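A single structure is presented below for examination.
Just one protein chain is left out here, and the rest sit where they should.
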Amino acid sequence: MSLKLKALLKSPWVFHLSTGSCNNCDIEILDCLTPRFDIERFGMLLTGSIKHADVLLVTGSCNRMSVERLKGLYEQVPKPCLIVAIGTCTGSRGLFIDSYNCPVPLDKIIPVDVYIPGCPPKPEAMIAGIVKLIQKVGGS
Amino acid sequence: MGKTIIPIGPYHPLLEEPELFTLTVDGETVVDIDMRMGYNHRGIEKLSEGLVFDNSTFVVERICGICSTSHPWAFTRAVEDIFPMEVSMRAKYIRTIIAEGERIHSHLLWLGLAGHFLGYNTVYMWAWKLREEILDVMEILSGNRNSYAMFKPGGVRRDIKAEDIPICLKKIDSIVPTLIMIKKAVLDDPVLHARLKGVGVLSYQDAIDFSALGPTSRASGVARDVRKDSPYGAYQEMDWNMIVTQNGDVLDKAVVRILEMIEAINIMKYCLENLPDGEIDACIKDVPPGEGIGHIEAPRGETFHYVKSDGTNRPVRHKVRAPTFMNLPTYKATVIGQTISDATIILAAIDPCYCCTERVAVKNDGGKMLYNGQDLVRLSQEKTERMRRRMGVK
Amino acid sequence: MNLNLIIDALKNPNGFFVATPLSTLCAVFATMFFIFTVIYSLKHMQGRTGLWRYYIYLLATFIATLGIFFSTTFIVLLVLWGFLGLLLYLLIAFGRREGTPEAARKALVIVGGTDVLMLLGIILIWKLTAGSSGLSGLLFMRIDSAAGIPLSGTLSIVAYLSLASAAFAKAGAMPFHTWVPDTAENAPIPVTAYLPASLDKLLGIYFLARITLDVFQMTSYMNTILMALGSITIIAAVMMALVQHDMKRLLGYHAVSQVGYMVLGLGTGNPVGIAGALFHMFNHSIYKSCLFLSGGVAERKAGTSDLSKMGGLVKSIPLVFVTFLIASLAISGVPPMNGFASKWLIYQGVINSGGPLWVLWLIIAMFGSALTLASFMKLIHTVFLGQPSEGVKKVLSEKKKRVEFSTVIPIMVLSILCIGLGVFACKIPFAECFRPEVRGQLDLPGIWQSGLATLMIMTGLVIGYLIYLAGTIKKARTVAPFVGGETLEKNPEMRVSGVNFYKTVKDIGILKVIYRLADKKLFDLYEVSMKIVAGFGLVFSFMHNGLLSRYILWCLIGLVVICIVLI
Amino acid sequence: MTREEVLQDIRERFGEDILEFLDKISTRVYIDIKAESIVRMCLYLFRNLGARFQTASGTDMPPHIEILYHFIIEDINLVISLRVWLNRENPEIASLAKEIEAFNWIEREISELLGVTFTGHPDPRRLLLADNWPECVYPLRQDYEEWDETADRTRGV
Partner (left out) sequence: MTIIYLVVFGFFATAVLGLVTSWIDRKVTARVQYRVGPPFLQPFIDIVKLLGKETVIPAGASREVFLSAPLLGLAGVIAVSTILWVNQFFAEGFAGDWIVIIYLLTVPSLSLIIAGFASGNPLASLGSSREMKLVIAYELPFILAMLVPVIGAHSIRIGGILEAQTTGIFAGSISGILAIIVAILCVQAKLAFVPFDIPEAETEIVEGPLVEYSGPALAVFRLMKNMLLFVLPFFLIILFFGGMRLNGINLLWTVLEYVGIVAVITVIRNTNPRVRIDQAVRFFWGPMTLIAAVAVILALNGL
């Protein structure tokens, strides 16, 4: 494993993208930063600009307005970047599968590396998911 | 000279959910504001129309993660208003406990985020650390951190066990000193005062005209609280104060929320200590044709649900109006003439919840969702078990 | 009149004109600017009517300037000085803006008005020194013959102030500065670069240096006044520059502000400060003309000098951006540019000047640099960087032909000079170059190691570049800018033009009041005197309205007054 | 004013505008009114009776579209819902947004989700739906059908 990849896995900066979620996953993502979970231990930081991001945390059920922006934003991330889909909405679209405003599942729009199910997934689950992702990438 | 627009959003660190605010600025001064919604619209109102009444509570819970008690309660009240019927006293108490718990955690969340938006990350971390305690209490009571799934038309889904009550009371008591400490740290900080006082003033008349709700209106001197105006739940059973301040600026909105947290703790404690015995569920069989209105005081203001039934087990129309829907337009009245830096905190002071605002209207076509509802119940049950095991609670 | 005296003077070639190292240097620079202006004008002024007059005026200005530099007598200097004022008026009139006639008139009134003061000053000097030798003495009074008039009596102070105000007006120091921004805004760019930006600075400061050092014996009191005037000029002009909306006007205010440094340096009264002032004079003329000429290219490209309508020009004129940036860094005194070298000398002079107020002058001078940097950052953003405005986008899409060679040559040479004079500042023998104004030893604790600092910065750049190479810089990919998910193409209004960058500063406390007064032109000597004149006119017209009844009223009042006085 | 006085006042003042008066329970009153009198009544309730505007809800009930304006008078805990019936083919009603800010967004929402035209609305842009949403397709109508052929309704994962 090259040094750069190693460094990437030790310092993944996450950017949070909501595509029409119920806010629960988003709040739990923020929760990961707070004293009880403190993902800065693993070198993770929540960044404000997508140009600094290494990991995209996508939440929500991809509604029409968001989908257009999501495609553009995915282009803007400097590669390599990993996509984490958080919550049931991003995985199976849960309740919203028949909604008139949520036409496409996330994995039809951008390639997803890992799904973290739950409504909302607990912060522990999110951290575990990202750690698993890191192991997966590190192992390959 | 052409105008200059500074966008806030849709993907902006200020906003947890996507939303676009375009500030027209002159230098750093905001001269005009426009809002573009729709990044969060999922059509829940339409979806809800396809679900049976029991399952709709799950959908409305997913209107918003932070208001995951307010919407179900308003919805169940709307359904009960169709009959009309009253639920049992114990169910009312349990509902009140859950709602007040949510109010505390929502206000703490707001306080933390407001600190974060001001670059005051210490407040953010402290408030959210405290919030974790409340979430633990909620997890003991309901089995879940956020979406509690406690409500159903006619009562509540889960009872509160007698042995959980002392644990919860102890935890609640333990957060009071920290809360008072944070209150002092926040409200006596001269820099915060300099930053918040006189900023984003919503006048009394504007609050009336925009029909502002909740803390947003109460900070402007409009004494408006559904819990007092149109009593429901167990709020009549005890004494508590409605917090009203007069200035309408961001500082006052913070004061209202912080003082409300302390009131909420008192209400919650009273309810836990005086929980009456009795049935928790009235087991509704058939909903008669008709229409009902349910409105309750969510942390952000009045949540309003309107349900129309045609006598089948599904609503014909379910209309959801979240408090932010009424509060967000006041942004326009408060932000103009302020600077961009203030614009962000003024926006935050409304405590906007966009997913509520763009909710899902549910009206629909099939029992497909049923599966989902059960799924969620199962999920939340599993989680509760895990949590309980970990915390050593039986 | 003694005819022999004239014949003697004419016989002796050194009688009227003499070359010193400093005046020669000035003349060299004047020549350089003349050549550059002519080269630049070839394209820039193309297609205008009456161009032959324009070039003749340029040439006449050049010759008169040389005359002033080398002249040894007051009267020759005065005549040429007045002639220059007239030429300035004529050259400004080549502008094609709405405000051009007014600006030209303003310049003429201020410069011409101070010429009269200059005459007064010369007569007073004549009175003070050779009053007995008759009118011919006045005519042939050499500038250095009057050396060392002590500034003790009222007459000598008035004489000094009269001469100094002529120098201030020419150089554009406060309080006679107001013609400079107006001229900058309304005159053609080459004219501004030629006269107010370079030649007038050389002339004004050269003359000020001569009277300060050759004619009078400065007292610490007068030095303090000079330094105070310099400091006020620095800070006030740069504060005005911060909030301007027009590129040329903004540059014009800087032409004023920088004069403050020179006056400050001269006011220190010690060789280091004076050397700094004179060095700054040359540096200023270099980077200021570079700025004006580069700005001229940008203006022609964008078709306007209104800042709110410019932006994003770097893509079409990258070379001009570089020269503009270099000149901006130089004027802001960023090491290792030439502006820093001369400012460094001035600071050193201020620190050596003694007296309790040196801290104040030093602070103002250094803070003025920060403000200069601020307003140039605004300019760089608004003109070259940032998102292109609608108008500029249109221009860019039209694919006009490239910038002409002849306009680029002068600005290139000037910007190279900016760097060169800065990097090799420690190699310049100031004492030799600036004789006779810099007398005695340059009592320096060593000049600043400009070469060493340059080496440091170069190494830093190389290290940074190596870091880039260690990374994956080559794989750079172009993507849309991140504005929260929206795209700029769909939202052309998401463009910060930068015009109002410093509005926040403008609105702070007392500054708000000052700026409001400045907007009302209350600090503009010209406007104020115009208003006073107009006010008198109003009073007189009120008194003389031609109605018999009012005249009778005046008569009655007069009668009453006389009665009261008599009784 | 007490509850009875308020209701009496409304009855007297708007006698001919009221089609039906349903006094459901002590806290709920539903009043069916003519569509053209909506502005007068809402303004009266809002300005003179001090009622707070809660929201408006539109329902597609073929052959009509029904709009309910909910007001609450907080002092007496009374929710008053004004009901108007509109023609489904060409629903049109006067806008209140220019008078009272609180009506602005909800009218925009109803107009895009149900296709009701609010005449005289100061800002009749879209509020919720995406830019590429087709004209004249209203998701909350009973006859709404999927229009997007690219929509994927499979569970995927």
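Every chain is named by a letter (A, B, C and D) in the order it is written, and numbering of its residues begins at 1.
Assume a residue touches a chain if its C-beta (ideal position, glycine included) is under 8 Å from a C-beta of that chain, and two chains touch if they have at least 3 such contacts.
Predicted model only: the values in this text are computed from it and were never measured.
**Student:** Taking the complete complex into account, tell me which visible chains touch the one left out.
**Tutor:** The chain that is not shown is in contact with A, B, C.
**Student:** Check the options C:85, C:181, C:312 or C:422 and report the residue that touches the missing chain.
**Tutor:** Reading the full complex, the residue touching the unseen chain is C:312.
**Student:** Considering the whole complex, which of C:371, C:395, C:408 or C:423 touches the chain not shown?
**Tutor:** C:371
**Student:** Among C:456, C:538 or C:560, which residue is in touch with the absent chain?
**Tutor:** C:456
**Student:** Taking the full complex into account, find the residue in B:104, B:118 or B:316 that is in contact with the omitted chain.
**Tutor:** In the full complex, the listed residue that touches the missing chain is B:118.
**Student:** Given the full complex, what residues of subunit C touch the hidden partner chain?
**Tutor:** 312, 314-315, 318, 321, 333-335, 340, 344, 347-348, 351, 356, 359, 362-363, 366-367, 369-371, 373-374, 377-378, 380-381, 385-388, 444-449, 452-453, 455-461, 463-465, 467-468, 470-473, 475-484, 488, 494-496, 498, 501-502, 504-505, 507-509
**Student:** In the complete complex, the non-displayed chain touches which residues of subunit B?
**Tutor:** Touch set of subunit B with respect to the missing chain: 4-7, 12-14, 28, 115-123, 125-126, 129, 189, 191-192, 194-195, 339-344.
**Student:** At which residues does subunit A meet the chain that is not included here?
**Tutor:** The list for subunit A reads 2-5, 7-8, 10-11, 34-35, 38, 40-41, 43, 47-49, 51-52, 54, 76, 78-80.
Just so we're on the same page, only the chains that are shown with their structure count from here on.
**Student:** What's the distance between the Cα centroids of subunit B and subunit D, rounded to whole Å?
**Tutor:** One centre to the other, that is 24 Å.
**Student:** Whole-Å distance, subunit B centre to subunit C centre, using C-alpha means?
**Tutor:** Measuring from centre to centre gives 63 Å for this pair.
**Student:** Between subunit A and subunit D, tell me the centre distance in angstrom, where each centre is the average of that chain's C-alpha atoms.
**Tutor:** For subunit A versus subunit D, the centre distance works out to 39 Å.
**Student:** Identify all positions of subunit C at which a residue touches two or more other chains, and write them in rising order.
**Tutor:** Residue numbers touching two or more other chains: 485-486.
**Student:** Which parts of subunit B, given as residue numbers and ranges, touch two or more other chains?
**Tutor:** 10-12, 18, 38, 41, 43, 46
**Student:** Can you check the complex and tell me which residues of subunit C touch subunit A?
**Tutor:** Per the stated touch rule, the residues are 477, 479-480, 482, 485-487.
**Student:** Which bits of subunit D are touching subunit A when the two form their complex?
**Tutor:** 129-133, 139, 144, 146, 148, 150-157
**Student:** If we count contacts the way the header does, which residues on subunit A are in touch with subunit B in the complex?
**Tutor:** Residue positions touching the partner: 16-28, 30-31, 33-36, 46, 48, 50, 60-61, 63-66, 69, 73, 94-102, 118-120, 122.
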